[in-house]
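Every protein chain of the complex appears in place save one, which is left out.
We call the chains A and B, going by the order they appear; numbering starts again at 1 in every chain.
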Amino acid sequence: MINIDINGRILEVEPGTTILQAAQAAGISIPHLCYHEAFPPEGSCRMCLVQIEGYPKLELACSTQVKEGMKIMTESRVVNVARKSVLEFLLTEHPPDCPICDKAGECKLQDYFEEYGLFDSRYAEPKSRKQKKIEIGSNLLLDQERCILCTRCVRFLKHVTETGELGVLERGIQAEINIYPGNPVSNNYSGNLTEICPVGAITDRDFRFRTRAWFLEEKPSICPFCSRGCAITIAYHPGFARFDLPQRVYRIKARKNPNVNGNWICDIGRYGYPYMDNDRALEIRFPEFAGKTDWPQAVEIITENIMRLVHMKRTERIAVAASTFLSNEELYLIRKIFREDLGISNIYFVDPSEGSGDDLLLTSERTPNRRGAVELGFALDPPPAEGFKENIELLFVFGNGINEKVETALVQRIASIKMKFLFTAHKSSSADHFDGILPVSLVAEKSGSLTNSEGIVQSFVPALDPPGDSRPLWSILTELGRKMAIDFKTYRGYSDTTDILREISREIQFFRK
Amino acid sequence: MKKVDEKILTRDFGVENSHTLDVYRKQGGYEALSKALKKLKPEDILSEVKAAHLRGRGGAGFPAGMKWDFIPKDSEKPRYLCVNADEGEPGTFKDRYIMSHAPHLLIEGILLTCYCVGIKTAFIYIRGEYENVARRLESALEEAREAGLCGKAILGSDFECDMIVHRGAGAYICGEETALLESLEGKRGNPRLKPPFPAAVGLFQCPTVINNVETLSNIPSIVLQGGKWFSSRGIQEDGGTRIFGVSGFVAKPGIYELPVGTPLKDIIFTHAGGMLEGKTLKAVIPGGMSAPVLKADEIDVTMDCHCMLEADSMLGSSAVIVIDQDTSMLDVLRIMIKFYSHESCGQCTPCRIGTSWIYKIVQRMCRGKGRREEIDEISRLASNILGKTLCPMGDAAAMPILSIVAKFRGELEETIVERSQKAKIQ
Partner (left out) sequence: MNRDYSDSTRTKIAEILKRYPNKEAALLPVLQLTRREFGSIGEEEEKRVAVLIGISPLRVREAVTFYSMLNRKPLGKYHIQICSNLSCSLMGAENLIAFLSEKLGIQPGETTPDRKFTLSTVECLGACEQAPCMMINDDYFGYLDPKKIDEILSRLS
């Protein structure tokens, strides 16, 4: 271990640590633009210069490794002059776009100017003009005038995706970043570029001019589009007091998780967020009963249908089609209610077909909880190809909430079943085939846990409120369990998902870690 | 023979066909190589080079023996030598002469260096504009190969070494050693962060020595006559001779090989024939354009690394540019900053933006739209570049500008006022 002094604080750090890393670990912030922890230091922005006692020049914090006894000052007069000078240089060639720039409010140049600058411009020359709206990818726009040439984007595409679609062209003040004509950024991680760009040079098309960063609130969640379970941040608009907005979620950002997704998320998860607001199933619909139904009544009807078959000792006439989109807790409740309490074996799974995974994050499984379902003891059999058995008269379909695959796959084979209930988050064209539509909430709108393909169990809490009448499936199932009164005490004990997860880990070895 | 007359590098420049192997051998060429391979061990050569106090002749003046010693002894990777023949420092043309008139001297120097450091492959990075010089080098190499002086089993020994002439394509920054490496590797000439240093992580990530043409051309004579002899040709800690390239308002611009420590006055007034008729000395740039300027009353200096540093300038590439009274220092400033802003690689913020900003201000001043107070702005910006850039080119840009502003402030102000008055009238 090496002892160093930063601003009078003595720190103990591992050899090989840089000054910036040591400072960050100790909660001391040193401004930087081109440095990113995922790539080797670049040293070109010159923003992180610090003063080291005994050294003739200022040195870079991002690339200078600590030495025993180093005395570092990150806030001295010369350091502040140097920082201001870097900011000043950058701002002279930076267009005054803040009023129309999407990055406003989360722009490093703005942040650092506020913290270290606040000086008037002394630049009396014409600014360089460059292109302001280059389509560098299907989702991305590049504004070369705003670009500060930190080259984070170039390095991301070099080190992380290894696709190299962006490069630095020309020399000196004419240097600019661009693609090769005909070779746009076309990999599945392009959206990360908007996040790592410290300024508004690379922006998302779908976020362009939609809202302002300071109107959005952010909550953590887990991405449900594949079995990687990347940590994400959902940025949503809480709405205005006097009028509603057509959407809640404006974008998804990557959230760092060293054990799962590192610093990144893929474009499927990033740009797929419209599913949270579009075409939601908002009302409980029982076509037989004209007018709105409420949850107590809906649960009553469902319970009645089940208990009728229980009393007839004909529970083998019940079938369930579930999906591995559901949380650990929901799958556990399904197992408990249908397999254990009701003793039925007709439990099938309908999932979207596999896609292709890549070497980075995306897995081939397009649902988040396949591993969870397996560890909970499900065989994951699809419904029999010939159709459900003749004697099935009660079907529960727990839709996967992302697309209609579940329902449309089944629709042909369920016409003969007498009573069919669909639990889904979205309006569905096959909804009319069902005798009851129960709106459920998405991963972003409930609590629970998911098990990713590597076996990591990740708990999550709601980021958004369930819209309309929808509610988390686990709470519907818990109520169902209570109402069926086969094992009232246990179901009564589930006040939230942590209770359920605790029981799961008591019962199943895998979940105990 | 007077010490001042004894030539080490340029001795045979006047001989007809001095660039051919035949003539070179007749004049004693490749004897050093023969001596080294027959009688000397690599360590012997290293200690002679150290004793010679041979400093780098490219601009930085770093002791050559020390640089070679930085090569890690225990690395399994191949070692490389890069010969810096980029000669981009304005005012400098000496290496062009060496490679045109004595290519074999350079080749022999390269071979000896490679023998000393344990290098099998050398790259001669020559600026693209020197196409004709490159062809001459390549012919000389062919001659050397055919004569068994280069390639495998040199002179019948088990020493193996070959070299490749690699042309640049027009970028001053590629004279900076790490930018040279990047360019050689087929990339943009962007200087690298140091550490790691090229001796440890250089060309293709392998230990690499980078030396200037003139530096290497001194090795044969050091091997033949010993480091002590070489050191005595110069002054303490700075041995040998240097080729001074004189240009500007002198009667006899050209190259002059003189001992290290020769007074600058002698170079200008004795050897280069003094000022052109009717011209008076105003300023001298003593070591290539990146060296801070000296006023007419400051040229009582000797041309060696130490004295030049004491005089707040530098020996650099020993290129002496002589400026007369009728030349406007504002124009000199403009031409300087134009160069640095054109040649900036663009990687780091202060140089990329700072050099261009200063250029725009100076251009405006030359057009008659500047104010005297803006001279302070130029100083401020140059100070914000100095010491804050990724590579030494930032300092190379900032220091001469700061020296002109400091030493010719009065004249700059007058010129600015004059030109803006002229502009108003027109």
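Here, a contact is a pair of C-beta atoms (placed from the backbone, for glycine too) under 8 Å apart; a residue touches a chain by one contact, two chains touch by 3 or more.
Since we're looking at a predicted model, the values are computed, not measured.
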Problem - Residue touching the undisplayed chain, where the options are B:96, B:271 or B:360 - result: B:96
Exercise for the section: Would you mind spotting which of B:331, B:376 or B:418 touches the chain that isn't drawn? Expected result: B:331
Exercise for the section: For the chain that's not shown, point to the residue among B:132, B:157, B:236 or B:325 touching it. Expected result: B:132
Exercise for the section: Give the residue, chosen from B:220, B:253 or B:350, that touches the chain omitted from the document. Expected result: B:253
Handout entry: Touch with the omitted chain, as defined above, among A:46, A:155, A:171 or A:366
Key = A:171
Exercise for the section: Pick out the residues on chain B that sit against the missing chain. Expected result: 78, 87-93, 95-96, 127-132, 164, 166-172, 183-189, 204, 245-249, 253-255, 285, 289, 319, 321, 323-324, 327, 331-332, 335-336, 338-339, 342-343, 345
Fill in the blank from the handout: Residue list for chain A contacting the dropped chain reads 164-171, 179-181, 183
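Heads up, the rule we're going with is that only the chains that are shown with their structure count from here on.
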Fill in the blank from the handout: Expressed in whole Å, how far the mean CA point of chain A lies from that of chain B is 56
Fill in the blank from the handout: Within their complex, chain B touches chain A through residues 171, 188, 193, 341-350, 352-357, 360-361, 364, 377, 384, 387-390
Practice task
Going by the contact rule at the top, pick out the chain A residues touching chain B in the complex.
Solution key: 41-47, 49, 57-58, 60, 63, 81-82, 85-86, 88-90, 92-93, 122-126, 148-149, 168, 170-175
